[in-house]
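All protein chains of the complex are present and in place, except for one that has been dropped.
Right, chain A next:
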Amino acid sequence: MSGDWITFDLGRLVDSFWSTTLDGLTLGAIYALVALGYTLVYGVLNLINFAHSEVFIAGAFAVVFVLSGLGFGPSAPHMSLGLLILDIALAMIAAMLVSAGTALVVERVAYKPLRDKGAPRLAFLISAIGMSFVIQYLFFVWRGPSAEPNRTMYRPKPIFDVFGVIINSQQLTIIIAAVVMMVCVDQLVRRTKLGRGIRAVAQDPDTATLMGVNKERIIMATFMIGGALAGAAAVFYVMRVPAGVFYMGGFILGIKAFAAAVLGGIGNIRGALLGGLLIGLIGNYGATVLGDSQWTDVVIFVVLVVVLMVRPNGILGSNLGKVRA
């Protein structure tokens, strides 16, 4: 092994601080969208849905298939902006449907039967991990071990140049779209009738039932909302990490999204946003300083552990039930 398997060079980060930051926020926005799925389900069922990473990758496969069908290839297509937006919207709708559907199947197959039997928590955990493997290997058997070929939607163009900081169209699209979606979910949970039902079930399922809340419907809706967000994240993922769509791709991203949910405070919607952005930044800064993206996960988890030692419930703590309208 050569002597420079790890280098420590703050200068590299200083030189590329803004581009590292913007890219970190972009990745973080994707983590945050996926983190919401972990957080919503945890809030309602006190359950880590380990198969959520596969819910996400199913959406990413859907994006690739739809884009292929629409004629997208490895290089950016020549088409009008309107048509491009339409095509991306189609891919997003397909991904949201596929991911929401996958999430619903996971809930009905892996969790509902256990819930009906009043199974202990460990059973849910095993079932979750099993479901995750099943979906991973279904993709493995179907698509093989290698990644799907790149589907490039557009070439990122620099659009802002503020004091030498260049933000490109891809970063802007992803960050804005992700933040808008999260604000929508946050408002949905705070202001709508469905949101009231979600919060009530999260706090006290029996009392929620006594109010006339159909708990099973709320649970299904929660899985589907989390799934749809993962599907939306999948579109941005294919933009930012085009070579990342393969059977293990969900696991690799999911572990960071899960870390994001825990960092922000699992069960906490705003925590998922905060945690996602922080994980994106921390991972990117760490990789830049240490000189290799292999270090990203190590840095992320070291920071996560340190934060949890100080704040065991994550930065924003609390849970979904405690959300105030």
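For the reader, a short list of remarks on this structure follows.
The working rule: a contact is a pair of C-beta atoms (placed from the backbone, for glycine too) under 8 Å apart; a residue touches a chain by one contact, two chains touch by 3 or more; residues count from 1.
Criterion: contacts and distances are computed from a predicted model.
Not shown: a single chain whose UniProt protein name, out of "ATP-binding cassette domain-containing protein", "Cytochrome C oxidase subunit III", "Pyruvate dehydrogenase E1 component beta subunit" or "Nitric oxide reductase, NorC subunit apoprotein", is "ATP-binding cassette domain-containing protein".
Considering A:Gly37, A:Gly197 or A:Gly314, the position touching the chain not shown turns out to be A:Gly197 (whole complex).
In the full complex, chain A makes contact with the omitted chain through residues 193, 196-197, 199-200, 203-204, 206-215, 321-325.
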